[in-house]
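Since the structure comes first, as structure tokens, the remarks are kept for the end.
Note that this complex is displayed minus one protein chain, with the remaining chains in position.
Right, chain A next:
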Amino acid sequence: MTQARSAVTTRPDTRQQDLLRLLGPAAVHQADPAAAWTPAERQLLRLTTRQLVSYRAAPDPTDWRALGPVGDLAVDVPSTYNAGLGASHRSYVAHLRPDVWWDTPQPRRITAHDVVRGFKRLANPVIRHPALAYFRGTLRGMDRYCAEYADAVAGQPVTAALLAAFADAHELPGVFAVDDETVVLELVRPALDFPDLLALSCASPAPAEYDAYLPGSPELHANLVASGPYRIASWQPGAAIRLEPNPTWRPESDPVRRRLFAAVEFRVSTGGPRQLADRLAADEADLPWGVPVGPVPGHRADPFLVFNLRDPANPAVGSATVRRVVADTIDRSALARIAGAADPWSDIREAHTVVPPGNDGHRPPDPLADPLPPDGGARERLAAAGHPDGLILTAVHPDTAEDLALARTWAADLGAAGVEVRLVALDEVNHRALLAGTADAPALRWDVSTASRTAPWGYGNARAFLQPLVDAGSPGGYHDPEIDRIVEQALDAADPREAVARWQEVQRRLLAAGAVVPLLFRRATDAAPRGPRVRDVAPLPSLGGLADLGEVRLEGGR
């Protein structure tokens, strides 16, 4: 690995302990902020990047201090009290700290122009980042910028130079640098969750060096530039990652992160939960990787099913009746038992709504108010929909033992109802590309896929689960003009209660159309195994309960 970085030799602080070791099933494939998205990836990025605002670790993850972002690269969260937020709530002014640096050969200050570049990279048409759904309807000009970006590169080989040329020639109207220390972010309409969006790792600033590489590419990963307390020393996707201190990071300019270790090591373990617990107990590692370590307010949706309505293998999934048959046929209790064995550290529930409990907009099923399933068995309903002989669907799922076991179970349920399911296991990279519909996705016609989602922010997050499912870049391409109209109402609502009501309406329509099939909810608990050295660990709600690795206390440490 030949990273462009500062040449300063790291001299570990004498207070630091030697090494924090993580071991577990997390498959981290991205450390590029413009491409990374899973909680485990964002957990890693928390150590290597800075955002305008971020969350602090708090002893109690339900405490408001853990749920509300604070200034990170920005001096403070822009607000009306610090002249950072106009009364219209559509213009944010972020003032950057003067002493935050890129880990470049000649250390260089992070400027407002780097923040602008970060947002332009997020809009790139190569990755189609899942969080774009939030920004497109919120950040002024983002929607059009994304569309024009995609048009500009369509039909030609996408190169870093091509992307950089577009970004250089086109301004993103809603994000501009007033000077090196000041960036303005303008919204289409007020968004009370905008500081939470700014805290997403995909909203990180980007150094100019990144323009030389395709987003998310191996070449970029060989040239990552850190701004957080650590930098990536070695990177073996799917196997191991090692972090070492970033010598340009200054603790006095980072109110969010701490650096307590001379190195952090991530190793992938593919064994089952018992094996992982045994290895941690044997002090092979300190913390599980990709396993939440403590309870956070909200459950996550994991897994649920989405249908491919863009270019399905079987056009039958275009029928709401067919989709509802799938939704009504699957026995969630069986799934919960399987998941409970594979993931004994989560509180697992059957899911019948899109938004999980503990998140804004969750609405428990109401037997008195919710529409009853249509009369008739699954076969009769399929026959009425024009499929008297049943049908065949191609289903994709991540290539893990648990995902396979779950898929086989619900596929068996569907098979009994006359829907034959052909399962296709994809590794995480290909599965993600398939759902995003990017150019590098495998050439595979599919009908239904498992997916999962963790709310990337924990308070006022009514749109966190729903908007990505109905956005233009949604995994299956489901589109309902009436939902578009309701989404606009939700985004326009000045009263958060009104917004929640509208999002619940979106959820009702999605479920009624069978566009999404909730299967299970999971909530982190504090039952996850820890190595014997671990004295204390702080789960972050924004990471679904994964640990803040800057706050892990080991035996003998401070």
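To be clear about the criterion, a contact is a pair of C-beta atoms (placed from the backbone, for glycine too) under 8 Å apart; a residue touches a chain by one contact, two chains touch by 3 or more; residues count from 1.
Convention: contacts and distances are computed from a predicted model.
Visitor: Name the omitted chain as UniProt records it, choosing among "3-isopropylmalate dehydratase large subunit", "MBOAT family protein", "Putative tricarboxylic transport membrane protein" or "Aminotransferase".
Guide: Options "3-isopropylmalate dehydratase large subunit", "MBOAT family protein", "Putative tricarboxylic transport membrane protein" or "Aminotransferase" considered; the missing chain's recorded name is "Aminotransferase".
Visitor: Among the options A:Arg117, A:Arg140, A:Arg432 or A:Arg463, which residue touches the chain absent from this view?
Guide: Per the contact definition at the top, the residue touching the missing chain is A:Arg140.
Visitor: Consider the whole complex, including the chain that is not shown, and state which of A:His29, A:Arg50 or A:Arg90 touches that chain.
Guide: A:Arg90
Visitor: Using the touch definition from the top, which of A:Thr80, A:Gln236 or A:Gln275 touches the missing chain?
Guide: A:Thr80
Visitor: Which parts of chain A are in contact with the chain that was left out?
Guide: On the side of chain A, residues 80, 83, 86-88, 90-91, 93, 140, 173-174, 178-179, 182, 184, 186, 494-495, 497 touch the unshown chain.
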